[in-house]
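Here the complex is missing one protein chain, while the rest keep their positions.
Think of it as A and B in the order they're written, each chain with its own count starting at 1.
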C-alpha cells in the first residue's frame, strides 16, 4: 500500500509492509506542532525525544485507521482532515477541545492546556474510553473520596497524629499529603486555582495554577470534567504499547501489600518465564499472538490485550474495562465478593447502611454485585486464555483451588472481625456504637491488616499461582499470627481492666 | 558430522557445528507425536509453540548422545531405535512407561498420561534423576507431611481459626489449601480418584480425576510412584537450560522470608552484576565457561551446572544433588547444623524423641549429620568455584565470616528459645509438657519468626554476601527486636497473672 501525503510543502512516500510502518525522511507534522517543537525541542529535549520514538509521531490517524480491523489501534469513525492527515504531535493533544478545558491558556498565540485528558485521547480512541468508563479505576477518585468508610481509612493513614497529656489525637491530612499518598494512584482533582507568572527561557509568561498537579492517577478528575489519565499506563510521551504490556508499568500502583499483583506475578511460573525469556518476545504486535509473540502471559495478556492464536482465532477481545474476565473482587475490601455491577461503588449500601459490598460479617450485598451467571461467563472468558497453554483439567483445578482460598480467607477475616467486635463490645476499644473511627486504634489497625494485607495477598497468590508470596511473605502465616495476637491483646486488655 | 534421518517419508540433512544444532526444514518427529500435534496445535497453541522453541523439539536423543562428554546433556546408555531417532515430542513423554502410570487413560487410541514424571525423563537422563534422589527436594513432600513437628507448623499456618466465647480454635487445613500453600513448592500427592467425562472441542471425552492437580512441586508424589517434578526448574514445554540457569526460576520457591535466596542474591554483588550485565551472557552453553559465557555466578553456577575454565579444566561437576557443595543446612530448621546425611529427614530423632536434627537447645544430633571431614570437602568444592574470580584470602575470609554468623544466629535463636521455655515453665503459654501445639500461640509464633525468618535470613545474607538484606530488611534488626518483644511480653504476662 502506498499513499502520498503533503508535508511542509513537499511530498514523500510512506510504505506499509506487514503492519509495520516505515517512515520516510519526514513525517507529516502539523504547523502548530512544529511551532511547539521550535522551542520545546531545546527546553524539554526528553519529552521530544520520547515522543519521536513513539508510534504517534510516525503514523497519521488516517494510516492507523486504514489497517485491517485486528491490527487497528484506533477506534474513531471519522476525523477532520486536519487531524487525520498529520501525526499526533504536541498541538494535536495540548490544543484539543480548548473550550472544554478549564485549564486552557493563551501561550504564544495558541490556546494550550497542560492536562491532556482521556476525553482528548478519545478523539481517536473513543471505544477504549467507553470501555474504560466501566473500569473501577475510572471511578478511583470518587470511590475513595466519597465513600465515608474508605475515606476514613485513608484519613487514618494520611492524617497527622499528636501526643499530648498521654493521649494521641488525629488531625485530617492536608491536600499535598493526600496527593503524595493514596491519590497518587487513585488520581487527584486537577483544577485551575488562579493564574501565575513564571520566569521562562523566553521571559515571564502566564500559566494557570493547578491544584493536585502533577498527577497521572487512573481516576484523576481533569479540568475538562473528564476522569482518568491514559498516561498512567501509556506512559507519556511515547505512549508505547510495549510498555503498557510489561508488568513494571502495572507495578507502579500494584506492588504494595494491599494489592501485590506484581510481587505475586514475579514468583509465579508466568513471571519466572517472563523474567527469564521475556526479552525475546514481541510486545508491539497487534493483535498479540500466543506462542509466537509471547510464551507466557503478562498482566495485559489476561486483562487487556487483543490476544489471538497462531491460526488467527480470537482468544480474548481487547478491553479497557479489565474486569470482564474477573468473577471476584478480591482486594481493597473487608471480604472478597462477586464483582460489583457498577464501577461507581459509592452507590452500594449494606443492611447497616454502610457503603460496603458485604455486611461486616461477610455476607455479600447481592443487589449490587454480579450474579453467578455473570461470574461463570467471566470465568469462562479467562479460562479461554489459560487453555492456550494448559489442559482443561489444569485450568479447572486452578480455579477450584482459588475459589476455595476465597472462602477460607473470608473465614479468617471473619474471625478477626469477631475479635474486634468483642473488643468493642467489652469496651476494650471504641467502635461503631460509640461513633468512633473504626481505623484509629491499634487493635483496629491489626484488623485492617488481616484483610487489606494478609487475606488479600493470600488470594492474589492463589489467583495468579504465586504461592511463595501467599505463605510466609505476606499471606497465611500472618493471617494466622494476627488472629493470635489480636486475641492475646484482647485477653490482656480485659484482664488488666478488671 | 553429518547424518541422514528419515522424516515423514523424505530425507534431510542435519549439520552439527561446534556443538550447536542447525535444524533443517523438517525434524524427525514420531508419527505418534504428529498425531498429538494434529489437534493440540490449535487446542493449546502455547504448549506447542513453547515446545518448538526448545532443544527437545530439534535434537534427537541419538544426536544428543553423539556429543563429546562435556557437551552432552543426556546420560542414557542405550535407547530403543524408535526413541533414539526422533525428537522428544508429546508422545515420547506422555505415553512413556504407560504400565507404570496409574493415570494412564485411553485417548483417541493412545495410552496417554498427563503427569510426566522424573521416571519418564530418566529414560534419557538417568544420572540426573539418580543425583536428584539425594537432593532434599526429592523428599520435600514427605519431609514436611511425615514429620510431626514440621507438619504441626504447616497446620498452624494453613488451618482455619475461629473465635467463639472469647477463645480461638484451630481446625486442620483442607487439601485444596495445602496444595495452594506449602505443597505448591514441596509437591502434592497426585493420585487418580476416579474418571470424569469432560466437554472438549471434539465432543465429550473421558479423563482421570487427579488429586493435587495442578502441581509442579519439587517433591511431588506422582501417579507412577516416582517423586519430584523436573518441570519445577526445567519449565515445560520448552525445558530450556537457559531458564533453569536464571535466578528467576529459583525465585518461584526461594524468595519468601523463610528462604530468601533470591532476595539476598539480588543485593549481592553477584546479583548486581547479573542484573546489570547478565543480558550479554550465554546461558545455553554446555559446559558453562567462567569468564566467557558468564562473569558472575547465578544460582545454577554454584549449585548445579557443569562449570569449566576457559582452558577447559572442570571447575565444578554438574550435580542435581545440589547439596554436594553445602557444608551447612541453614534454613527451615530451628538451628543451622551440618547437612543431614539422608535426603529423607524423617529418619532423624533427637534425644527428646523429636524428629529434629538438633536438640531444642541447639546441639546437633551428630549421628544423622555429615561430619567435619565431609563438611571440609564440600566447602572446598564450593571454594573452587569462588577462586575463579577471587583470591584464596578473599574466599577464606568470606567463609570464616559466614561460619561466625552461623554461630551467632544460633545463639540468638537459643536466647529466644529460652524465653519460650520460661513462658511454658511459668505457665504464660502451653507447650510440650502440656502436650499443646508449639506453634499455635502468639509467643510461639514470635519464636518461629526468630529462626524461620530472621536468623535464617541473616545466614543467607552472609552465605551469599548480600548484607543489605541481613541487616534491616529481614535480619539482625529483627532478631534483636524480637528478643526484646518476647521478653517484654513475658514480663507483662507474668506481672498481669500475679
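One rule holds in what follows: a contact is a pair of C-beta atoms (placed from the backbone, for glycine too) under 8 Å apart; a residue touches a chain by one contact, two chains touch by 3 or more.
Computed from a predicted structure; not experimentally measured.
Considering B:150, B:424, B:439 or B:469, the position touching the chain not shown turns out to be B:469 (whole complex). Shown as candidates are A:246, A:401, A:418 or A:459; the residue that touches the absent chain is A:246. Counting over the whole complex, subunit B has residues 266-269, 271-273, 275-277, 279, 290-292, 295, 309-311, 313, 387-394, 397-398, 400-402, 404-405, 408, 411-412, 415, 418-419, 422, 461-462, 465-473, 475-477, 480-481, 483-485, 487-488, 490-492, 495-496 touching the chain that is not drawn. Of the residues in subunit A, those that touch the hidden partner chain are 42-50, 53, 114, 156-164, 166-168, 174, 176-177, 179-182, 184-185, 198, 200, 207, 210, 213-214, 216, 235, 238, 240, 242-243, 246, 248-249, 251-258, 279, 440-442, 445, 452-453, 492-493, 496.
Note that only the chains that are shown with their structure count from here on.
Taking each chain's centre as the mean of its C-alpha atoms, subunit A lies 35 Å from subunit B.
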